[in-house]
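A single structure is presented below for examination.
Only one protein chain is missing; all other protein chains are in place.
After this line comes chain A, so read on.
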Amino acid sequence: MAGGVLPPPSNRGGTGWGPLRVPLLIPTWVMIGIFLLLPVLLMAVYSFLTKEFRGGVIWDFTLAAYDQFFFDRGLFGDEPPVIEWTYISIFWRSIWQAGVATLACLLVGFPTAWFIATRAPAQRTVWLFLITIPYWVNLLIRTVSLKFLIRDNGPLNEALIGLGLLDHPLPLVNTNLAVQLGLFYSYLPFMVLPIYAAVERYNFALSEAASDLYAGRWTILREIVLPMVRPGIVAGCILVFVPSLGAFLAPDLLGGAKTYMIGSLIDEQFKGSQGNWPFGAAIAVILMTMVLMVLMAQARAALKGERK
């Protein structure tokens, strides 16, 4: 993770393991096959099947799920198709929410990671440990607790009113802000840890050299530090953005109907008899395609940067 998205150049190509290479790689390929490729394949196949009314599928191949996502053909499906904005707007909102959460994680995570990485080595372990403690508690419970904290008569609002800063409670629950807060809180460590790893390896003599050559603090940050820890920042952003995009706990518990996100939409398709498995699978495939496109663009940019 620390090395960013690409392996260091020296690891590419021959490893010197010779004939043992293939047998040693077999367990990895089997694991990837069973736990990664097979489920994705299954999902892709399901997205082309026909919905069965009690939940589940009929093995009849159709594009109906994708059609439902992109086009509106009226209540009875007999009108000429127009673009269906419902789901696309849910996608947009998800991207927006995940983007805001990622930015917030970056703004808080970078100084945090910097702070930890610049402590004495013995103290760093303690700080990292403290960062991870909340994550020993189940995400559901933490999200519910957050809701408790920010609700109208929760501790946050009571404190603000008690301090005389507010007259009546600030409505936070069921807003975009609450969802962003939930996502931020859920994924912050995924931002802190890779940036920490990058900053820890940063050679602070470079900052001294830059300041010796007449660079001020902000210039050093911009010209030297950020380019050097970039792989960590990119890794952190991906690790926060991608799961935020598909999150459903935070939007479900902290948001309302107005803050519906992809994760909840997919979740819903697989629940009870109201569900629509092929539709849920199709949404997941569309989401995954989008994420892959973003990751590939990033990998290409990184490759280009390396070649330069």
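As a convention for this text, contacts are C-beta pairs under 8 Å (C-beta built on N, C-alpha and C of every residue); 3 or more make two chains touch, one makes a residue touch a chain; residues count from 1.
FYI, contacts and distances are computed from a predicted model.
Chosen from "Spermidine/putrescine import ATP-binding protein PotA", "Acetyl-coenzyme A carboxylase carboxyl transferase subunit beta", "Cysteine desulfurase" or "protein-glutamate methylesterase", the protein name that UniProt gives for the omitted chain reads "Spermidine/putrescine import ATP-binding protein PotA". The chain not shown here is touched by just one of A:C105, A:I131 or A:A210, and that residue is A:A210.
Touch with the chain omitted from the figure is made, among A:P39, A:P81, A:P227 or A:G256, by A:P227. In the full complex, chain A makes contact with the omitted chain through residues 203, 205-206, 208-216, 219, 224, 227-228.
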